[in-house]
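Below you'll find the structure I mean.
Missing here is one protein chain; the remaining ones are kept as they sit in the complex.
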Amino acid sequence: MIARKLLASVALSTMLTATIPLSAWAQNVVTMTTGQIFRSIDPAKVTDYTDYMGVVNLYDGLTSVEPDGSIVPALAESWEVSPDAREVTYKLRDDATFSDGSPVEAGDVVYSVERLLRINQGPASMLAGVLTPGSVTAVDNKTVKFTLAKNFAPFLAVVPAIFILNEEAVKPHEGDDDAQSWLATNAAGAGPFTLKAYDRGTRLTVVRNEDYYKGFPENPIDEVRWIVVNDEASVRAMGASGELTMTGPFQSPDTYDALEGMGYKIENHPTSSTLYLKLNNQVTPTDDVHIRRAIALATDYETIREVIFPGNRLTTPLPDTFKQFHADDVPEPKYDLEAARAEVAKSKYAGQPISITLGFLTGIKYQEEISLLMQANLEQIGFTVTQAVNPWNRVTELATKVETTPAVNQIFFSATYPSPDSMFHTQYHSSAAGTWASMEWINDPEVDKLIEEARGTGELDKQIDIYKELQHKLVDMQSDVFLLTQVSKHALNKCLEGLSIIPMRSFGYDFSRYSWNCD
Amino acid sequence: MEFASFLLKRALWSLLVLFGLSIIIFAIARGIPGDPARISLGPAATPEQVQLLRDRLGLDRPLIEQFGLFVGGLMQGDLGRSLLTERSVTADIRDTFAATFELVLVTITVALVCGAPMGVAAATWRNRWPDHVVQFVSIFSAVTPTFLKALLLQILAGYVLHILPTTGRLPAGMDFSADLTGMLLIDSVLRGRPDVFFEAIRHLLLPVIALSLASMGQIARITRASMIDVAGQDYIEANRAFGVPEHVRVFKYALRPSFVPPLTILGLQFSALIGNAFVVELIFAWPGMAAYGVRAILQKDLNAVMGVVMVSGVFFVIVNLVIDILVGYVDPRVRIRGRR
Amino acid sequence: MAHLSELAAEPQRLSNAYQNWYRFSRNPSAVIGTAIVIICILTAIFAPLITPYPEHVGAVVNFRERHLPPSADYWFGTDNVGRDIFTRVVFGMRISLLLALVVLATAVPVGTVLGLLAGYYGGWVEIVIMRFTDIALAIPGLVMVMAVAAVLSPDLLTSMIAIAALWWTWHARLIYSITRQTRVQDYIEAAETLGASKFHILFREILPNCVSALAVKTSLDAGFVILIGSTLSFLGLGIQPPTPDLGTMVASGAAFLPSYWWESVLPGCAILFVSLGFNLLGDGLRDMFDVEDVR
Partner (left out) sequence: MSSALLSVRDLHVDFTTYNQTHKVLKGINLDIPPHSQIALVGESGSGKTVTMKAIMGLLRQPLARITAGEMYYDGRDLLTMPDKERVALRGTAMSMIFQDPMTSLNPVFTIGDQMRTILKYADRRLGRTRSARERKVRVLEVLGQVRMRDPERVFQSYPIMLSGGMRQRVLIAMALLSEPKLLIADEPGTALDVTTQAQILKLMKDLVEERGLALLMITHNLGVVRETCSYVYVMNKGVVVEHGSTADLFAAPQEDYTKALIAAVPRLTGETRFGTVEAMR
């Protein structure tokens, strides 16, 4: 009995002390944590930040985006826009190949777009009403023409989100669902990486496509592994064990501090992602502009930016990363409880008990803290506050109706394509109402008109004027409380270089831009 | 013969339970406020898509007919589509079940293999230190919330001591897919990969400890009580009077009847075990059905929730059926009376 | 079994109450358990009086004093927005006890009455009630509760309803088996022959036989209900912030492990403390009343 116990404990201790065998077979491996699961790796179905992280590495589009928002060639080496801006013709690179070695041809582009429109999910929403079946035609083997159904100035900025599938590779698996089942677990693209392992709930691993037509920097990344980790403690534990190469941008400040202490470098990058308190302009009490202003004045911007969630100031709905479009003359919002009380007194609810609901997302620490801070301040100016914590799905459901949308909602919004249109149309146009991004329910014909005008014009100066006017208007209406623009924080292994923030989805995590620079 | 009819009875009973379970699940699925079709399609769906699904689910038909459709779907393994993963729930569960199964199976084994001897030791040295230790451990393991145990273990072993991996089933870079049974411990042996087997055990260690402690404590307690009870029974005394030696009395005649109550308890405990697996899988990022279920629950992914509940129910019923058979094998009274 | 007990010369027969008290006071787990339970109940009742910062229960933020370790000012330290954890733990205990109280106050009477009816009447009453409890017990409870809490809106009330909806079956089963044993006793037959009303027989003759088992079970259950409730809130299916809830506190504090360990470990210990109290009390009562193993 004792002998057996001894044996067991010896076995146990060897097991405990054995170190994790380091991956000797791959040279430069990046292990990155992400808090959300990869819902899909099908380019026609990707919707969120995490999904795009996968596809930007597995697929390429006709064009791509640089950190400054400019559109650069990718599969297409050049493009031409017709004078009326209704036709765009892309010329494909001769050397562009899919990861299986076959050339990328115009037919693949047509197939990919048609499939996208048929499935009508994910990126298709950006093209609604712009492209219709038959809009895309192959002029020749290496030339494709897009014919737009209506004027849509941001079109060029949307194109990078159209990823090109290898038609030949997909066809055999088409089935009766446009190969949705097959592409749910396989990839057939021209991206810098190929799929190695994918388990939607837990991990995605990709390996370098050595024949990538654009090539790689020196000391490229050979393998990227994303691991879905839900809690901060696990991220830190991975940091401690050295498993971790890079975190996502949504860890708690304490985790970054802890990782810094372990020898990771912390990089801060300003982004065009914005955090708003979206105020429902149609329900009590936020239907009164004075109440909306009171809430804005009762917001402690500095504490939020400095203690709770790292960020830069946001003065208008548009982050100042859109330099030329930003209305710089709008003053910075102030935290002033006295002024807030004065605004309440001016409102039609003055003298009555005012109850208000603050909505935020389940399980997001910074949102809970901001919501508590808001509650504390709002209670001081006489509001009765209820917190409404909801999971994301529930939020999207509540957002579909004006009466179920809470008065105040914490919403984090990123441009989905590098154009101010992405910020304004999605959030403030009445036709976009009923989604989580437009919980303001502004429904203002003037705002709609301005947004459409900007879309319809090809002149940059005119666009700039319109967007500045829009910003003044929305700030004046106090459609939202403009909390901050995110400063994205990442903890990285000291050897990893190349992280940059691109104002489109998670294009910044295209690991063909990264390199490993240690000896 | 009598055993066969006992098995048949138990199997029929299990079917009845599953039927009851499907009624309850159906009631929940239809009883919730809001349109199930709308909820299961998500906010992006168009009215036409919603109507299409309403027709397919027969939501405008009488309830009893809807129930028929629901059960029909279940029988064909159709649990609907998951809002979260946009795949069929059946496929999602198929992908994740093996990980949960492995975790739970190892947990039960550990709970039994450690718990029963602990109970025997406590009964043998009653009121001496082994007994006190066992009692202490079992009380504390029962009253400590599983999530607290899991968190503390993770922090201690993973973060402070750096001795064990804290997440997942295998290291990220390990190139192995469990495509035979889905269970790493078995597949790694079949494929002759001792390194995978070793890593799989290292990864299992913390979740299994967190999950098995409560059941282990219960089993130890019940085994102890039942050993003491059996040792005082007349038939053990009778054996003594007839000169049957002590080792035969203890290890043959007392041990076997003593195992009935702990086995029965294990069946009841299994319910709590599955529930706690939800927490443990979440904390240890275990890619199992329970973690999938928690995400589904938190995101209100209706079909996935119902699927996970149904599958846990089936799992539970099957485990209890196995336990019934074991108990029936150990104790003829059970199989003759037909019920526990 | 008469052999050994026959031998012990019987001590002076004491009055029942005194005898119970004597056995109780000699039973360490009962005494410790009672003490813990009483402490918890008293702190819960007088929470506003004994906590140093009762206002921290609500939306109070003090970012300058966030993540402070336990000290004389803040016995259990402060949380991520600078609130006193001790205060919140005490108030959280209140919620936990309330949860147990409500669930058991619903489940015990319902389970008891149905168990009595099924055990006494037999026949189809028994078939309907007991088959139903069998099915209910054959369903993984915690999973079911999670599902119910999930599809309805997650808050304390939903959790309570979901737990109570399953919990009564345990009591029904217990009372049923005791009733079945008691029903055939001579004095019940005697009472029936004398024409006592069914009500009298059920509640005056049979029910008193169940009291000790019921006390043991209810006490043990209080601990389990608190554990289940805290698991639900740990998963985010509990009460909405800023109201303090022990499970939620552990979950949100877990993000700061291990640096700010007190934010999750101390609320976790509070859960452990309450459920330990009820468990010890239940165990003690079980030894005292010498009831068969009641789960």
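Residue numbering begins at 1 within each chain, and the chains themselves are lettered A, B and C in the order written.
Everything that follows uses one rule, which is that a contact is a pair of C-beta atoms (placed from the backbone, for glycine too) under 8 Å apart; a residue touches a chain by one contact, two chains touch by 3 or more.
Just so it is clear, the structure is predicted and the values come from calculations on it, not from any experiment.
Asks: Which is it among B:90, B:239 or B:303 that touches the chain not included here?
Replies: Only one of B:90, B:239 or B:303 touches the chain omitted from view, namely B:239.
Asks: What residue numbers in subunit B mark contact with the hidden partner chain?
Replies: Interface residues of subunit B facing the absent chain: 233-245, 248, 252-253, 256-257, 260, 330-333, 336-337.
The criterion applied here is as follows: only the chains that are shown with their structure count from here on.
Asks: Which chain lies at the heart of the structure, taking centres as C-alpha averages?
Replies: B
Asks: Measure off the straight-line distance from the CA centroid of subunit B to the CA centroid of subunit C, and report it in whole Å.
Replies: Those two chain centres are 23 Å apart.
Asks: Just the number, please: Cα centre separation of subunit A and subunit B in whole Å.
Replies: Roughly 38 Å separates the two chain centres.
Asks: Specify, in ascending order, the residues of subunit B that touch 2 or more different other chains.
Replies: As it turns out, subunit B has residues touching two or more other chains at 151, 155, 159, 282, 298, 300.
Asks: Among all residues of subunit C, which ones touch two or more of the remaining chains?
Replies: 236, 254, 257-258
Asks: Using the touch definition up top, name the residues of subunit B that touch subunit A in the complex.
Replies: 34, 38-39, 42-44, 83-87, 92, 95-96, 151, 154-155, 157-159, 162-168, 171-173, 175, 177, 195, 198-199, 201-202, 205, 282-283, 285, 287, 291-292, 295, 298-301
Asks: In the complex formed with subunit B, which residues of subunit C make contact?
Replies: Residue positions touching the partner: 1, 3-4, 131-132, 134-152, 223, 227-228, 230-231, 234-237, 247, 250-251, 254, 257-258, 261, 264-265, 268, 271-272, 275-276, 279-280, 283, 293, 295.
Asks: Touching subunit A in the complex: which residues of subunit C?
Replies: 58-61, 63, 66-67, 80-81, 236, 240-242, 252, 254-260
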